[in-house]
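As you look at this complex, bear in mind that one protein chain is not there, while each of the others sits in place.
For subunit A:
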């Protein structure tokens, strides 16, 4: 494998400094339980080298957190440390020395793609079979592992599909424990979980980590910060910028953390400071720090752009969510919160006309009629043009081969002429920071760009209301704040935004109103508690 990589000798000298700093830091422990020296790695193709002479080691029992911007190679490093690269995933790499732990286990990011069997016991048995454990010992060891991660199930033979995402991640941790690992690699195990699940998975990790070495990659760090001994900060080019005890790193490298868009304890304060500075400079008033800016006072004779009264969304002819009375005014920024399965997404789908509904639903004064007749459908489609919708996974809503066509499509469907549409599409792409990408395939964009494009396709039609389904889910701080800034801009231009989110922080910090959904109905509408 190593011969595949041809390097120039002077490459090595460039980063010699980083290597030295590393070996000093690594001497703290008695014996490294996992290490790699002078690692070089490059993905096939024209991409630049991901790592140049990177060295890393962790001593036995140490808990190390790797931080860095998206795409800096943290996950790749975990795979190298565990030996998955190049043994399983064939990527050219080279290093001068490596210690692969005698026993290790891995927990990945996506709760849905870590299992190969349909039932909990079968999945755990898969690991035990791999270890050639005798059948009679299996049930006992499964129970122990599930107890260790605090996963209480009525019986072992439970379908994995009936577990919540958070429970699935704890199951993944349980199957990792069956390997009796000396080193545990955690690759953003809580990135795709709601706050509840996130809390539980880290509690579980804490309770099993006593004398194990932990190497963690994670971008949401509030829950684990107090349990790690060392934080290593990576730069965007895969180099180590700095390392040390957590409290030191967060003070010393605050500027870098801010610049790379990494979650850190003061991230919201920084965001607010930056936001008020920006809007003070560019617009002469501050939307975030001084509260309501435009259109939030409905008293001034302004009419709601979206009004609901005794509105019900149905699935299989049963109401799944009921809204007695609610409305959105131009320039409103409303967050919809609630537990998993409370009906947040159903509400959005209902508002978008994708699920059958009953009750009174008006968009800009125009009633949205329900019903399946052709005339009713036409009327509904006409009314719904006032709404734009952004799905959680941007890829599933792309319909064209290039970024420009993607935006054009929305305009052409609306009946705009070709020349006019091209002009507008270019303007729109420029506005969303996608100039120069017009000819690319939407799938070739980065995560943040894909998200911006999906918002652009909805916004180019200039809808009065924008519905967003968890747009910040699984995104790093940079993307999250990018999306939120975008929303702020749209709100200031008079668009009403309704955003489903799991993140209380977002709801509290940026929304002007919070709708809480639970028990199948809109429980409360309130102003955020944070004084701004």
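Assorted remarks:
Basically, contacts are C-beta pairs under 8 Å (C-beta built on N, C-alpha and C of every residue); 3 or more make two chains touch, one makes a residue touch a chain; residues count from 1.
Note that contacts and distances are computed from a predicted model.
Chosen from "Carrier domain-containing protein", "YceI family protein", "Energy-coupling factor transporter transmembrane protein EcfT" or "Molybdopterin-dependent oxidoreductase", the protein name that UniProt gives for the omitted chain reads "Energy-coupling factor transporter transmembrane protein EcfT". The missing chain, though absent from the display, is touched by one residue of A:50, A:65 or A:127; that residue is A:127. Considering A:213, A:258, A:346 or A:457, the position touching the chain not shown turns out to be A:457 (whole complex).
When the omitted chain is restored, the residue from A:36, A:138 or A:383 that touches it is A:138.
Check A:144, A:277 or A:395 against the missing chain and you find that the one touching it is A:395.
Interface residues of subunit A with the unshown chain, by the touch rule above, are 79, 82, 84, 88-89, 105-106, 108, 110, 112-119, 121-122, 125-135, 138, 159-161, 172, 175-176, 179, 349, 352, 354, 389, 391, 393, 395-399, 409-410, 413-414, 443, 457.
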